[in-house]
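Got a structure here, written out as structure tokens. Questions coming.
As you look at this complex, bear in mind that one protein chain is not there, while each of the others sits in place.
Now for chain A:
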């Protein structure tokens, strides 16, 4: 593979065109020897990452208390949302159980909370390291290797125009001042692949696979915002406040009038076909 040859070809084609809008004609060898290999490499690395993450997965054991608390919170939320379907007395009974001044559940239960920071909780630390090793490290290594191997030429053109700000980022290693920012190097093609092949992974590896990097990054970002299991006390307090505010608007209030305003819809109630046997 003669990369220098590619560059010569590009220069040749540029020199024969008006400078304003260089329409580059890329060597079709680029397609064969650069674009396809990068796609394969990204895909294979993704698949390997998926299986490695399965091997390295540690069993997360939940304690009885955690499971129980999460279910209680769900029940309280359901009470707030669907309390209007049960009679008023029952709703008040449950609200009293949760929020009573002296011995309501949310007032009474205080859980011992140790915030699971990476230092104190060894399993969280190993999880974090494993996450970094499996995801970030390969991406950096392979990105760098591709940058080094497939450097010095333009790989592809993105279909929309970009500003000049993107040039140093997307055109690593190509020092042409007049080149349109839409023409990108192979490193950017690699990153495009990393995100683009996500749907391929779900097709082949099924949903919820370990190769889905963007999803993992999203989870890391939203996980910082949520931080649920550590703050059971805070969650209880929040539920208490929310439940205090809820009122009971019985959904069945004017029901009979509404029901009896028209005949019941009894179409197709009696079909002449009966299922016979198993199949």
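Note that contacts are C-beta pairs under 8 Å (C-beta built on N, C-alpha and C of every residue); 3 or more make two chains touch, one makes a residue touch a chain; residues count from 1.
Methods note: contacts and distances are computed from a predicted model.
Engineer: Select, from "Sorting nexin-6-like", "ER membrane protein complex subunit 2", "Anaphase-promoting complex subunit 10" or "Geranylgeranyl transferase type-2 subunit beta", the UniProt-recorded name of the complex's unshown chain.
Structural biologist: Per the UniProt record, the undisplayed chain of the complex is "ER membrane protein complex subunit 2".
Engineer: If I consider the whole complex, including the chain that's not displayed, which of A:63, A:101 or A:163 touches that chain?
Structural biologist: Once the missing chain is taken into account, the touching residue is A:63.
Engineer: Using the touch definition from the top, which of A:87, A:144 or A:196 touches the missing chain?
Structural biologist: If we include the chain that is not displayed, A:87 is the one touching it.
Engineer: Touching residues of chain A against the unshown chain: what are they?
Structural biologist: Residues in contact with the chain left out: 62-64, 67-68, 71-72, 74-75, 78-79, 82-83, 85-87, 90, 252, 255-256, 258-260, 263-266, 269-270, 277-279.
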